[in-house]
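Here the complex is missing a single protein chain, while all its other protein chains stay put.
Chain IDs A and B follow the sequence of writing; residue 1 opens each chain.
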Amino acid sequence: MKKTTTITALIAGIAMAGAAQADKLDDIISSGKLRCAVVLDFPPMGSRDADNEPVGFDVDYCNDLAAALGVEAEIVETPFPERIPALVSGRVDVGVASTSDTLERAKTVGFSIPYFAFEMAVTANDEAGISSYEDMKGHTVGAVAGTYEAIALEKQIEEWGDGTFRPYQTQADVFLALSQGQLDATVSTSTVAMANVKTGNFPGISVVGKAPFDTDYVALFTNRNEYGLLNYLNLFVNQQIRSGRYDELYEKWVGGDVPSLMVPNAYR
Amino acid sequence: MFDTALSSSDLLFLAKGAGMTIIVTVISVTIGTVLGILFGVIRVQLGAVLSAPLTFFLDIFRSVPLLIQLVLANAFMGMVLRLQLSGFTVACMVLSLYTAAYCSEIVRGSIDAVPSTTRRAARSLGMSWAQDMRYIVMPLATRVALPSWIGLALGVMKDSALVYVVQVTELLKSTQILITRLQEPLFLLMICGAFYFLISFPLARFGGYLEKRWSND
Partner (left out) sequence: MFEYTFQWNQALARLPKILEGAVVTMEVALLSMLLGIAFAILLTLLRLSGSRPLHAIATTWIEIARNTPALFQIYMAHFGIASFGIHLSPFASLLIGITFNNAGYLAENFRGALKAIPDTQTRAGRSLGMSQLQAFRYIIVPQMLRISFLPMTNQMVWAVLMTSLGVTVGMNSDLYGVTQDLNALTFRTFELFAIAGVIFYVITKAITLSARLVATRLFRY
């Protein structure tokens, strides 16, 4: 198997040196397969059903993208900290993984326009006596390592100078720790918080309020230099909204008011 | 505690993870052992000075956490060399070299354990180097090496729990996926631990038995 890969790589190399360079968009179309990085412990965006098959908003979104490209979709499960390594190591083509489009990250990967927007919510263990964002001061709080909210929350704890911050590897571990009482509270996207509390899997926790973080716009991502693919992704996100598919998916997985993906008073 | 929502399809899912653990282990231990014997013999033949670069290279695999080796190999193969390798391939490559590093130490140690007088006697009986290796060193060194080798193979199986970082769903990762859905951490973890234990414990005992038996005569 290894040998074939090397040979394929060699042939690909020769082909690339010869003819006009095929970019990633061409590669995806000619291979007939689109590999998406999706986080699968992040309901309703990504999770597993009773047969342990991937389902969720991001899974559907990837399937739509594959359908638009006329290829088959392959969902590659990637925990939050592994999203970018999976992309840069060529294991996946596109990330459909609720990834915040920060400037720091854009130095390494290329983001599309936002395809979803999260509000942040505080979820607390009922016994901790926390009923608002400020109440978290002095408590043990946690979030998923490497996410937008984790970075913001850790900074906040540092600013307060009181309390402890703990990052866990997966969203499930965070809620598990919260339910076990190892954490007093967590900040997560409100959609995820609602979905997790609703499952009834985690007794003794409830959503207690909003976190005053900026709206967390999340975007699709691929390699920084793949302009062809990035253009395609931008148009795809736009078309999803135009065609009403975005609203449809939102209703299916989340429900309620569809958040606007427009940034007020900005060009883009 | 044993009132569980675990279904038969979930058990099948766990079994798949266990299968992956075994496959990764068998491949890595096989390749790693072949490489380890090769490297070990080379190191003995060349002597400490000439084989220093090889020793240094192998030493890295024993001095850096496996988690970092996997992350780095993954990033290097994909980002820098642009090779489209599956996570499974990367996992097997890293674990093979990891095994080879430890195995070459075992091989070197057990070849050194064969008394040089015995080997000289073999050579003065007219045996070639190859014959000496084949008929004298191999049988004697294997006795010394086998118990440690069994320990190494089991160690690799346990360490293979870390290949989750390159998106290989092995036993521990499958367990974590089920914990996410079923929220029965203790019960599921105990099943997972029992599996490792049931494979590792008898083999480790067998290794201990061999060691005792062979050291007595």
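Keep this in mind: a residue touches a chain if its C-beta (ideal position, glycine included) is under 8 Å from a C-beta of that chain, and two chains touch if they have at least 3 such contacts.
Because the structure is a prediction, the values reported are computed rather than measured.
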Give me the visible chains that the unshown chain touches, in label order. A, B
Touching the hidden chain in the complete assembly: which of B:82, B:120 or B:213 does that? B:82
Touch list for chain A against the chain that is not drawn: 80-81, 84-85, 88, 104-105, 107-109, 142, 145-147, 150-151, 164, 166-169, 173, 176-177, 180-182, 225
Across the whole complex, list the residues on chain B that are touched by the chain not included here. 60, 62-69, 71-72, 75-76, 79-82, 154, 158-159, 161-162, 172, 179, 185-186, 189, 192-193, 196-197, 200-201, 204
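Note that in this section only the chains that are shown with their structure count from here on.
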Chain A and chain B have mean C-alpha positions lying a whole-number Å distance apart equal to 35
Inside the complex, what are the residues of chain A that reach chain B? 1-2, 5-6, 8-9, 40-41, 47-48, 50-52, 76-78, 82, 85-86, 88-91, 170, 172, 176, 179, 201-202
Help me check something: in the complex, which residues belonging to chain B touch chain A? 7, 9-10, 13, 71, 74-75, 77-79, 82-87, 89-90, 93, 165-167, 169, 176-183, 185
